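A protein chain is absent from this complex, but the other protein chains hold their places.
Labels run A and B following the written order; every chain starts at residue 1.
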Amino acid sequence: MNSWITSNVWLIPAAPILAALLILAFGKAARRAAAPFAVIGQLTALTMSIFAFVPTLHSHGFRSVQNFTWFTFGEQTLRIGFVLDPLAAAMLIMIALVGLCIFVFSIGYMAEDKNFSRFFAYLSFFSGAMLGVVIANSLLLLFVFWELVGLASYLLIGFWIERPSAAAAAKKAFITTRIGDMGFFLGILWLYHRSGTLLFYDGGRGCLESVGLLALGASATFIALLIFCGAAGKSGQFPLHVWLPDAMEGPTPVSALIHAATMVAAGVFLVARVYPIFLVGAINGVTPSLTVVVWIGVATGLMAALIAVAQFDIKRILAYSTVSQLGLMMVSLGVGGVAAGIMHLLAHGFFKALLFLGAGSVIHGCHHEQDIRKMGGLRRLMPVTFSTYAIGMMALSGVPFFFSGGWTKEEILHATSQWPRSHIPYYLMLVGVFLTALYMTRQIIFVFFGNRRAASEHVHESPGVMTIPLIVLAVCAILFSVVLTPAWPWLENYLTGYPARFDPHLLIQPMIIVSLALVGAGVSLGIWMYRRAAGSDPIQQAQPALFRFLENKMWIDEIYDRTVIALAAIAARFSDWMDRYVWDGLVRGVGAIGHFLARLTTGADERVINAGVDEGTVGAHGFGRLMSRRHSGQIQTYLGAIALGMLALVLLYAWLG
Amino acid sequence: MVGLISALILIPLAGAIALYIGQPKNARTVALIFNALSAFYALLLWQKFDATAPGLQIAERHAWIPSIGAEYLVGVDGLSLLLVLLTSLVFPFAFCAQRLERGACALMLVMQAALYGTFTAQNFVLWFLFYEMSLIPAFLLIKIYGGENRDFAAVKFFIYTFFGSVAMLLAFLGIYFAKGTFDFATLAGLGKSGLLTGNLKWFAFAGIFLGLAVKVPLFPFHTWLPDAYQTAPTGVSMVLTGGLSKMGVYGFIRLLVPLFPNEIKIAGPWLLALVVCSIVFAPLAAWAQRDLKRMVAYLSINHLGYCLLGLFAITARSTSSLIDTQAALSGVFLQIFNHGITAAALFYFVGLLEQRRGLRGIDDFGGLMQRTPLLCGWMSVAMFSSLGLPGLNGFIGEFLIFKGSFAVAASVTAIAVLGLLFTAVTFMRAMQSLFGGPLVESCSGFSDLIRSEKLVIVPVTLLMFAIGILPQFIFNIFNATVTHMARLFA
Partner (left out) sequence: MPTLSMLLVVSAALFCIGLLAALSRRHAIFILIGIEMMLAAANLNFIAFWRFAPQPAPPTGVMVAIFAIAIAAAEAAVGLAMVIAVYRHFRTTNVDQLDQLKG
């Protein structure tokens, strides 16, 4: 079974995609069967992922590759393939497991939607595409699945397409990520050109192996940056993060899927996958491309954390926290902590899915109210949701020891503090950690504590089909920390390929103290600030200008509207105008010249040539009439004329001598 | 005994005559029967075709007018066969799109015969005959059966393309007087060492280039296209984009590049600049259109621009390697085929919308997803195929073209990638506006896809998926030809 799955790893994404196709094929008739199909597909994928995970444990640095020819063009072949290595295996399990929880949750959440079956088809497709990204052994195949992930996200964000805002958000997501993808596409072309292959691993000849990397030379930096463009688009890094908060227009399970397991993880995963390209020519682990990654990550992380403090929509707060956490992961990758970044990605997958589904449960309970100012006091009414949400919140805030997020965040901070180039990212990230604790505390106080407000009337706990996934995810978020602790850094060593050793002395490290202090400060400040805030925000009252700046997302959307989008629209109008008036004008001008020449020759014909002939014939006719009048028929007149003529001749003769 | 290819050319002509004489009540059915017959012959041709041989196959050669070196020479290589298959596919598709009158059906069949002839003729005189023969039915179809503004559009279309044809004819006469032959293969053999000398070669080059650039069309010779496509009936627009526009690209591959390899290298940067303008400005202009048909027409210019990008990039630089040349050529061939299907499908869907609504402005629709989910779904597939989504047919062709052109002209390719983005923006806006938002009052009575429409669209869409996922069967048609041509060009 194990060896069978390693050579047929493509079956893992195939299962959900097949489920999606089946649901779509049966159309509306499949309403009852849709959810079982999707769940079975996902369950199959999860089972196979676990089977695929097992062989990767046996030997360190395990890697199984199946390459095959996709097609032959001319005399060349284009080969693609699938790879199974620790990175892929870990991601597979996380995606399949989180996905499964979200699927089950959706059965309850979407129960009344009239396009229930279509929703599950899209969900399955989304999950399948993401599983494909993870196991692709070719940058081209990865790009194929990457774009399919984009398509699925487009379909799901715009699932309630009858809402203009959802349609607009879907469009925005697709176009924004596509801007990054164009860079990615160029990066692929460049890489293909330099290394002659797009396979990652190909028995030593792949583009991530020594020969391929050597062929890149100085262009590696640009290739890496172009690929990072794609990652930035999908993972919502500044300046391409704008689609991510708007993606909240989709149904909440979709938000959970996008923000936890699939879409945003793809960017971070991509950077981790092609990390050797980023590392080409590294001195002390620092390259220009990685430096860019670090600074983009820091900017994104801090910006999003600041904006999150001033949001009132329960899902938007989580959305910005995702952006912020993704920045954190990028920083980690940039400073060299690949394993730490991926570990945070995995941990984040669990607790962010938990938080989003928790938020979904709250929204479901509050009859689709999303404003946290209108909630409050839900702690008693929704105990399961509350307790699981609290676990998610503590994991996200980075509370050490018991929650997975704490360990991974501490790892990232550790890696960042070791970065040789600058310490500024480290300090800025400490601020980010503090802010995370603050805004999560704010959110939980607004939603679950205090008095009941408008939307908290008639609130009830969600049904089991929704709460059980919450519990599963909460358990995961806690239990996952077992393999993350520095005392037994099993996952880190699994990812990096070193054997793990148990050493309880390493449990307490200086970074834990720093982390603990920051989280403690954030949470206590949050409690102190917001404990009496009943439906209004104290920062808003103290610093209205600053708050408005943050609440409006630093006006980045507006800036884009006025600059990039306006410019593009003007360019479009200009092209249209050029076409209508300049290029077509030239054509019409040439036509007009032809027309003018035609009129000119017509005129010349009618007025000059034709008129001359007419005049000639009229003249000849007149002359003929004149002459005929001389022909009187009088023979003697003729004779007289002859005589006169003769006389004239004689006289002429005589005169001339 | 009439040869296979001659039969292929004669079948649609016979159909046209049958429609003219027989005056049947249901002209479309008769036309479709003849199309089925020609499709069968095209498949027979494919079956007889030896995919491993690079040269001309199944050729028929008869003396015609020996005094001017004109002979009846038809045959197929991979490229010709690909285009013959495409023609056999697009015409039935177009006939299904719309109930056309008897006269229109007959004209379409004449055009089909002309297309078969153009794609198989291997002698210039014969080729040019077919090339021009396709123009007249197209003109009449627009002029008689077109919509608003049809007189102007038809005359503009005719004069513009005819002007280009005259330039090309003059150029070829110049070549004939210098070299004494009209045979494609012979001329291509002479092309390497230079066909003509002095200024004459530039005049000849410019003449042929102009004729083909108008036909494709290439920026800035494209302005007849939006008018013509916009006003033509749906079926005719499908044929114009799926068949006629391919004649230009085919001409570039078959004539200009083999005949003037050295001149193209000199003119290369300018040609690439025009191509990039085609690729970038056309989708931008499409974005600004309110009329759906006009929008699709502009995107058609963009997609044909990719074909020429690949072709000019590899021929304009002497540094292109064999791999890149083969990649770009394969991409160009595939893109020709893909664009034929996808653009025709897009016109088909616009036609369906127009049938239901009577209008086709982008603002005349809204919220269709609630009323006609199937129509929206299948139409989205065509749109995603057109914007180059992986898994559908557009992606592979574009990837190979960009791969080939990036190696030799990286900066040009980088700009051309913007075209992909603008295409996506255009389609996204269209989808948001057509499918999204609340259901518009005037669209609330729409019927979803009916059975006959499904029967048309499902096979075409499945073909898109097939090419996107397992494209080898298409590559097999022209791999030998690509290899052969790549050696010739590189």
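Going forward, a residue touches a chain if its C-beta (ideal position, glycine included) is under 8 Å from a C-beta of that chain, and two chains touch if they have at least 3 such contacts.
Since this is a predicted model, take the numbers as computed values, not measurements.
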Report task. Report, in label order, the displayed chains that the undisplayed chain touches. Result -> A
Query raised in the report: Looking at the whole complex, which of A:Ala218, A:Ala545, A:Val613 or A:Ile635 touches the chain that is not displayed?
Result: A:Ile635
**Report entry** Residue among A:Ala218, A:Ala545 or A:Met627 that touches the chain left out of view
**Finding:** A:Met627
Query - Absent-chain interface as seen on chain A, which is shown - result: 627-636, 639-640, 643
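The definition used in the following text is that only the chains that are shown with their structure count from here on.
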Query - Rounded Å distance, chain A centre to chain B centre (Cα mean) - result: 33
Query - Residues of chain B touching chain A in the complex - result: 156, 159-160, 219-220, 222-224, 226, 281-282, 284-285, 287-289, 322-327, 329-331, 367, 369-370, 373, 384, 389-391, 395-396, 399-400, 402-403, 406-407, 410, 413-414, 417-418, 420-421, 424-425, 428-429, 431-432, 435-439, 470-472, 475, 479, 482-483, 486
Query - Parts of chain A lying in touch with chain B, wherever the complex brings them together - result: 71-76, 118, 140, 143-145, 147-148, 151, 158, 161-164, 166-168, 170-171, 174-175, 178-179, 182, 185-186, 189-190, 192-193, 196, 568-569, 571-576, 578-579, 583-584, 586-587, 591
